[in-house]
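Could you have a look at this structure, given as structure tokens, before my questions?
Complex shown without one protein chain; remaining protein chains in place.
Residue numbering begins at 1 within each chain, and the chains themselves are lettered A and B in the order written.
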Amino acid sequence: MQRFSIGLLLITLAGLPLVAGEYFVNLGSQILIAAIFAASLNLLVGFAGLTSLGHASYLGLSAYFCAWLSSKMGLGHAVTAPAALLLTTVVGMVFGWIALRATGLGFLMLTLALSQIVWGLAYRWVSVTNGDNGISGLSRPSPFGIDLGVSNHFYWFALIATTLCVLLMARLIHSPYGASLRGTRDQHRRMSALGFNVWGIRWVAFVVASFFAAVAGLLYVYFHKYIHPSVMSVTVSAEALLSVIAGGAGTIMGPLLGALLVVVLKNYVSAFIERWNMLLGIVFLVIVIFMPAGIKPGIDALLGRLRRGQS
Amino acid sequence: MQIWVIQTLNSLSLGGLLFMLASGFALIFGLMRIANLTHGALFMVGAYLAATVSRAGYGLLLAALAATLLVALFGGVVERLILRRLSGNAQGQVLATLGLSFVAADSCLMVWGGDPIPIEAPRIFQMPLRMFGLAFPTYRLFVLAVAIVVAIGLYVLIERTRLGATIRAGVDDMQMARAVGIPASRLFTTVFCLGAGLAGLGGALGGPILNAYPGLDADMLPLALIVVILGGVGSLVGTFISSFIIGFIYTFGIALVPDLAYVILFLPMVVVIAFKPEGLFSRSAT
Partner (left out) sequence: MTTPALEVRGLRKSYGGVTVTQDVSLTVMPGERRLIIGPNGAGKTTLFNQIAGEIIPDAGTIKVFGQDLTRQPVSARAHAGVGRTYQIITLFPRDTLLHNVAMAMLGVSRKRFEFFNSLKPQDALYQQAHDVLHSVGLSHCVGMKASEISYGEQRRVEIAMAMAQSPRLLLLDEPFAGLSHDERLIVRDLIASLPREVTIVMIEHDMDVALAFAEKILVLHYGQLIVEGDRETVVAHPRTREVYLGA
């Protein structure tokens, strides 16, 4: 039954370009990229129980590696894509090792500090990154000769990528490793006593999360054909975190819905007010204080209280 | 030689500012287990407030006092209205402070605009001090002096006063402290105000050196985090020493290898984390 509804969802999503104009198709692509990114963060936040504030680093690093290798080294997409993924994952291994020297709040602070350092580097190391000007004039790949410059084509490409990523992550979650990951989230002391290498399990989750964030980064740089240091800011990490929390951490679909909400909100709000950051902050506060389990459980609880109030 | 003098004093004054910023953060984290991500924004608000008050003709010193008090007050409001509701939910509190930092930063942008606002040092500190044939930037000496006074003041507060004793008890074991009757809620508000005030003071005094500009919060917060991670949370001495270590590394790093200054900061933190995750001086684990 579940397979059927997923299939139906995919068909519906694939049909979007046939009914909607270019603006919505492009919005759809952005949502898909944000969805992969949020899902990758959820591996850490929802399933490993590790809240990271530095996840944007991996999206940004992957994008920058790709941009740098193609614009400064003149390499083709067949080389830059796997290279970017590999290099970013290696950074994820190192950063993961550093950050996991602590847990809880210490881990959070380390991920934030590391992320801000990378962000600062992107601004200051002008000879490599062009600093505040960013790297522009990038191209989209042409897999099997298909021109991804066409919005519809890019959308379907992103949809395929998102589907693959989500399926892989779901596979991981449902595997014995995934069960042990959730175990470390719920009772890490007990897990050690049962013979599990808790640190190793967490580190693997970190590396896998950085890999999928890197995939999102590639799609990001292909979509925008431009990269700027702001993509590695805390704001971007916070948007992903908001997607995960609002949609419901610890579920597969949650972050995807959360990403949809955040991107749509951002797009519509930007048309009316300039203060996206402030709105993001306010939404964060509201969700954290009033709906910590996510919007859906939060609304259910609210409605429950209203109903009880009435009777 | 003159350049070394300038850079050394720059390092020392930056270290002093970092100490004011980081000590507040460490106090809040040590006692309340809250990683206050609004701290960089509090510093920035302090700088902006000082800019406005000093331009209104009241001089920097008065402006710094006003900024400190206002930011401390703001901190108290935040603690009572928001953080208190989330007590027991450490992650929620951190995320709330994150949300607040965005609101605060954007508010500053709204009120003061996008251009950096330069702040003038008080007239008496504008002439360099000439000794041994060298010129010492006087304002930087002043900032260093204030930082030392603050450090001594904090030390006395924590080690020699009743309030300090309750803070130490709370840091060691909050449950036990409550059990012996220490009023946790008043203590938390007091400490949060103190921590916020210190950040505001740092921002205000830092004005003539750093200016008030959008993004000051994002520049300062990671430095505070690195200082606290390096020095360890439970130790005032640790925070003091690592503030100056980072001050030196950052200043000389920017002077010698400007592109890679951030990476230079990175290295001691990584080395310390690798071998002593609790920080160089800490008593309690993170």
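Note that in this section a contact is a pair of C-beta atoms (placed from the backbone, for glycine too) under 8 Å apart; a residue touches a chain by one contact, two chains touch by 3 or more.
Quick caveat: nothing in here was measured; it's all calculated off a predicted structure.
Chemist: Omitted chain: which shown chains does it touch?
Modeler: A
Chemist: Please pick, from A:Ile146, A:Leu164, A:Leu194 or A:Ile299, the residue that touches the omitted chain in the full complex.
Modeler: A:Leu194
Chemist: May I ask which residue of A:Gly178, A:Gly217, A:Gly258 or A:Gly294 touches the chain that does not appear here?
Modeler: Spelled out, the listed residue whose C-beta touches the missing chain is A:Gly178.
Chemist: Touching the missing chain, which residues of chain A?
Modeler: 171-172, 174-180, 183, 186-187, 189-198
By our rule, only the chains that are shown with their structure count from here on.
Chemist: Report, in whole Å, the distance between the mean C-alpha point of chain A and the mean C-alpha point of chain B.
Modeler: That pair's centroid distance is 32 Å.
Chemist: Taking the complex as given, what residues does chain B use to touch chain A?
Modeler: Residues in contact with chain A: 29, 33, 35, 37, 82, 85-86, 89-92, 94-96, 98-107, 109-110, 218-219, 221-222, 225-226, 228-229, 258-263, 265-266, 269-270, 273-274, 277, 285-286.
Chemist: What residues of chain A sit close enough to touch chain B in their complex?
Modeler: For chain A paired with chain B, touching residues are 51, 53, 98, 101-102, 104-106, 108-110, 112-114, 116-117, 120-121, 124-128, 233-235, 238, 241, 245, 275, 277-278, 280-285, 288-289, 292.
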